[in-house]
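Got a structure here, written out as structure tokens. Questions coming.
A single protein chain has been removed from this complex, and every other one stays in its place.
All chains are identified by letter, namely A, B and C, in their written order; residue positions are counted from 1 within each chain.
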Amino acid sequence: MTALTPDELYAYDCQGYVRLDGFLDAPALASARSFLETAPDAHLPDTGLRRWEAPHRRHEAVRALVTGPAFTGAALSVINQPLRLLECYGHESSRGAFLYMHNGQTLDQLWEGGIRASRHLAYRCDYHDGRLYTTYVKLIAYLTDVGPDGGPFCYIEGSHKAQLPFPWPDAVRQRRTLLSQSGHPMLRTVPVRAGDVIVLNEALLHGASVRVSDGPRVLLAASYGPSFMTDWRRLEREPGDVETAGYADLDDEVSFHEEADGHG
Amino acid sequence: MTALTPDELYAYDCQGYVRLDGFLDAPALASARSFLETAPDAHLPDTGLRRWEAPHRRHEAVRALVTGPAFTGAALSVINQPLRLLECYGHESSRGAFLYMHNGQTLDQLWEGGIRASRHLAYRCDYHDGRLYTTYVKLIAYLTDVGPDGGPFCYIEGSHKAQLPFPWPDAVRQRRTLLSQSGHPMLRTVPVRAGDVIVLNEALLHGASVRVSDGPRVLLAASYGPSFMTDWRRLEREPGDVETAGYADLDDEVSFHEEADGHG
Amino acid sequence: MTALTPDELYAYDCQGYVRLDGFLDAPALASARSFLETAPDAHLPDTGLRRWEAPHRRHEAVRALVTGPAFTGAALSVINQPLRLLECYGHESSRGAFLYMHNGQTLDQLWEGGIRASRHLAYRCDYHDGRLYTTYVKLIAYLTDVGPDGGPFCYIEGSHKAQLPFPWPDAVRQRRTLLSQSGHPMLRTVPVRAGDVIVLNEALLHGASVRVSDGPRVLLAASYGPSFMTDWRRLEREPGDVETAGYADLDDEVSFHEEADGHG
Partner (left out) sequence: MTALTPDELYAYDCQGYVRLDGFLDAPALASARSFLETAPDAHLPDTGLRRWEAPHRRHEAVRALVTGPAFTGAALSVINQPLRLLECYGHESSRGAFLYMHNGQTLDQLWEGGIRASRHLAYRCDYHDGRLYTTYVKLIAYLTDVGPDGGPFCYIEGSHKAQLPFPWPDAVRQRRTLLSQSGHPMLRTVPVRAGDVIVLNEALLHGASVRVSDGPRVLLAASYGPSFMTDWRRLEREPGDVETAGYADLDDEVSFHEEADGHG
């Protein structure tokens, strides 16, 4: 297993993510891309994404990669607990695609049964005595170059440790613009090359900018957390049910858009 | 649903538990005791306990209690997330029974694959903007009186927020005594009456003193956490498996005893 | 210099104080008592206390003690910064004396110019990588035995790390009783012998119970903090003055009493 270096851990702690340049060599890149051989499970017309669910269950090369020492070693460096794979998916997107920005440490959330919370306990990162303890870390492996025009990863600086609620701009709330296109002074973008991996603390307020260049953007993502966490799936249950497991929905950028559309 | 009062929340925050006096009225007590009608699932000879697993699956009255508004309302007060029931069990014990003290916020743990950690991410309590966020809260409903001689709940003061590792006394490490009988200056005990409930932040270093009085001590316990947590079960898996879910074992008082016995 | 042991540091962290038994030997006790040779600077009729200000400036034996390696070594163990002596005083009290309970980590304070705060930055304890960082630590050296009836040190369990505001009982707010006599379920008392020292994190909600035994209770106190803190003195200044240094007053038990008396 390969652990992150002190420089990488410092970057992950301070920025909420770290980019590992050239993490995948050519054979690993080929393995990672093997999911493209089968048809996608979903096509999200809103955001122009094609999505493959759990490709590690169908493609042995993907499985070897996301359960292997390089991926799990990086994840373990920031979890520091017995861990498990929580989700795995592939993405392909083209011109016009984007990803709504989501999470942020202090979203004021309204959940089932009127529960109000400003923390989502699934997405956190503690620290004690030299070790980081993340609950949900995502490795995003880029399988194509993604330059500034290619719909790169974007985030709000420092939001993974925010104490105060993010003041969503009115234009975002009213769906007149995307946060990633709003010119927000704290927005940062992270261009990558094929083979780079972003190790992401899910507490960061992040998404993907609009892709304005041609050709496909392809990535493979794998998320890890402590062994007691359930697979990622949206929490859906009847009133009164207190046994079904799942992840409660965050009330973030997409909500404003769904609301403006009259659904959600 | 019934929320804890400000006094009860303050006690829970500062002490790591709060005793709710007379939480169960006579009918609720009768419901809770219904699990005794069937045979126990386990008998732990070391500690003199008889244990019923998941009685809410066999006894509708137990189910109604642990999924009902009183229990889940108390739990929700300190979780403040969509929650789920993580475990439920019944206990009956007699003279000589005890429970090893376990947890504490800063155990230096050695886990599978050489993982060293001083935090167990399953047992924590955060706070933000007026709300507590516990990951694992246990409601212990006492179905008989448990006086000072009855094997009462015991704990180390302030250990749920400890920053430093607990200095286990040598006599405990070498199994010459139990921590609860060691005269430790920070040990506190909590006698209860039938119908009282202890709401416990599992991060507290706690256990049960040796019962030196006659007759049975009976309790029903139900644990709750955020909806993304898996049912309580010991993590057992092969090397290389990163999909099985479960709770990694803590390296606590019982370990010293197992070690001294030459097993574990 | 003598550092606190791991057991003592753990107790200080978890309880907000630690009692060091027999910290002063007979010669040190005699040195500490030398301030009694001069007249007190104040007599507080409300609480039956006689108080000596800065006895280390008049009595070389006191100075040697409070600037010497035993006292500063204990303080340094929990400050872990270059430190300075912030205050020193002697107390003598007799039957009927007490000390209002004060501090607590989350008092909702109203200060000059309408400033509302739930933290007093002067009284805190951080932790990082194995070291405690206290801003205001008081060593209380007991120069007489103080049993349960002698007006012992008392505190609210866990209040030094409280996240929620202390719910002052109505009877305390309305001056019908003292908190230390209110039967509060989280109140703890700490009897001592002559020569014992209590090392106190000032963030703890603490005071002294009413003395109901005869004869004098005598103590010497010395407080320490990081070198950038000013000597303890009440902040008193004109509106608009932003240069005078001092400690803003806490809005605690004594305030309710002053209010009930129509002054303050």
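Keep in mind that, in the parts below, a contact is a pair of C-beta atoms (placed from the backbone, for glycine too) under 8 Å apart; a residue touches a chain by one contact, two chains touch by 3 or more.
Note that the structure is a prediction, hence the values are computed from the model and not measured.
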Residue of C:Leu76, C:Ala97, C:Ile156 or C:Val254 in touch with the missing chain, whole complex considered: C:Leu76
Hidden-chain contact residue, picked from the options A:Arg95, A:Lys161, A:Arg175 or A:Arg237: A:Lys161
Interface residues of chain A (partner: the chain not displayed): 6-7, 9-11, 13-16, 127, 130, 132, 156-159, 161-167, 185-186
Missing-chain contacts mapped onto chain B: 129-130
Those residues of chain C which, in the complete complex, touch the missing chain: 67, 72, 76, 80-85, 106, 111-113, 115-122, 124, 126, 128-129, 131, 133, 135, 163, 224, 226-230, 235, 240, 242-248
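Please note the rule applied: only the chains that are shown with their structure count from here on.
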Interface numbering overlap (same over half, different under half) for chain B and chain C: same
Chain B and chain C, separation of their C-alpha mean positions in angstrom: 35
Residues of chain A touching at least two other chains: 129
